[in-house]
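Below is a slice of the complex: some chains, not all, each in place.
Chain lettering (A and B) follows the sequence in which the chains are written, and residue indices restart at 1 in each chain.
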Amino acid sequence: MAALDGLEQAVAEISAEMSGQTDRGKVADYIPQLGGVNPDQFGLAVVLADGRAICGGDADTAFSIQSISKVFTLTLALGKIGDSLWRRVGREPSGNPFNSIVQLEYEHGKPRNPFINAGALALADVILSGHRPREALGEILRFIRHVADDDGISIDQGVAISEQETGFRNAALANYMRSYAMLDNPVEFVLGVYFHHCAIAMSCRQLAMAARYLAFSGRHGPDGRTVISPERARRINAIMLTCGHYDGSGDFAFRVGIPGKSGVGGGILAVVPGRASVCVWSPGLDDNGNSRLGKIALERLSRRMGWSVFGA
Amino acid sequence: MAALDGLEQAVAEISAEMSGQTDRGKVADYIPQLGGVNPDQFGLAVVLADGRAICGGDADTAFSIQSISKVFTLTLALGKIGDSLWRRVGREPSGNPFNSIVQLEYEHGKPRNPFINAGALALADVILSGHRPREALGEILRFIRHVADDDGISIDQGVAISEQETGFRNAALANYMRSYAMLDNPVEFVLGVYFHHCAIAMSCRQLAMAARYLAFSGRHGPDGRTVISPERARRINAIMLTCGHYDGSGDFAFRVGIPGKSGVGGGILAVVPGRASVCVWSPGLDDNGNSRLGKIALERLSRRMGWSVFGA
């Protein structure tokens, strides 16, 4: 298959190119567990319609998925309450850094979209729906293990505890939303769920596998089991494209041209509708908090494969 | 051709459905020339790769293209100074209404993207580049007539003069940018060009024809003349998707799933990469200033034709 040959070559070459990069950005260091990660690592995994995974570099090294987890909690929250979710969180780009509290005040505690931190707290609140954090986290983990077809995925408790101990900004956001009655569950429950799902550890290969349902109309592959409806998959992809990279979402769409969601652990999950799910990882971040090499690698991959959703 | 039959039927049915809608939004009335437009009108035109136009409703009625013109001035400004344009204007969604001045203050006079009013003033300034307004407008008109293949397109002088007389908010934006040395030409020249290119009158058919270069990799059609490079076409489409509908851009991507640019005259220009360029028009606006029926019609068309860039 010519296309596949091209892809294997592209993945190999881009992985090699990235290993030679010297300007690798700055590793997130607000907790020791993230700050200690070796910045020289780079991984890339592409999963195709037939389920094959084309991998390069450190594609099997687990890392902290951080905000990438919001893609899965968004899917779960929509599964729980459907479109009534949009009464609790918007779906517009924010025009502000990921953890800004300014917008919350002007819009009375309703987060602009599900991918800024405040929005993800709203998702955690929906998933809790009166239960204990342990149960909500169990549900999130079960879902991710299911879509990734991998029961070995788990939470890095050290990361979770560290985030909880230093997460004052997120505690501010949660208390603020609660002051507007925009959270139903206790603030510490919501924060507990949030900090723990951000601390899930996965490899590029696992994440690319997990995201197949977004690339293939809601199914694990063209002939796979159904996870969500095709329309819901399209809509999640749309939100990833407009809001997936905080205040750098416009630039990602401009350069890479496919839906994606980044995390401060250095991972970026990306979706090529109808063709592939992709995950790239490199720990160093750019000024917007997105993986510096990850974005460059995806830009090259998208251009070489003609994968932009905006035209050939 | 089955696909084409499906499209002709879709255009006809959607046009019929829209004529029966009673909640048609609110016609922009800040100048008499716009306020007097009959809200019962609706037009739809789709231009395919082979140049054929499938039309419905009032597809040949000229209307004020308003902010849709920014797609063409963006193309021209990029043609003049290339990527150095991005030193003068950003490409991130704004998270604010189209005419907000708040963001300009926080970002020292650099507009967030080329489609908010401040950004379009920056484009007009680039196109002026030391010349007189008349010459800049001549260049804009020539470009639009060229891509639309129609020499009959012209400026509605009544609209232009009315906008100029009441355009205090835009005058504030231009003066504000000038105070940060973000405009090179006299404020009144920049405003003159801006008000006049917004006052160009075109029909749905003319606009859909004009936008072929965005749908077909920078060319007038798969075998047509080259207008811009394929990469530039992709990038303009990306900006349309993330920023094309002001504070409703996220919702448009969520519902319709294709790049588009709206204007307060009630038009929406949309691009289906590799397949079609589309224009819809209905004068009544929703709360975000986008055509109410236009958006509904495009949502239905995109769903029926499977045109979302975010998946089947």
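One rule holds for everything that comes next: a residue touches a chain if its C-beta (ideal position, glycine included) is under 8 Å from a C-beta of that chain, and two chains touch if they have at least 3 such contacts.
In this text the structure is predicted, and so the values were computed from the model without any measurement.
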Whole-complex copies, counting every chain including the 2 in place: 4
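By definition in this document, only the chains that are shown with their structure count from here on.
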Inter-chain centre distance, chain A versus chain B - centres from mean C-alpha coordinates, in Å: 32
Interfacial residue positions of chain B with respect to chain A in the complex: 90-96, 103, 112-113, 214-217, 230-231, 233-235, 237-239, 241-243, 247-251, 253-254, 257, 259, 273-274, 303, 308-312
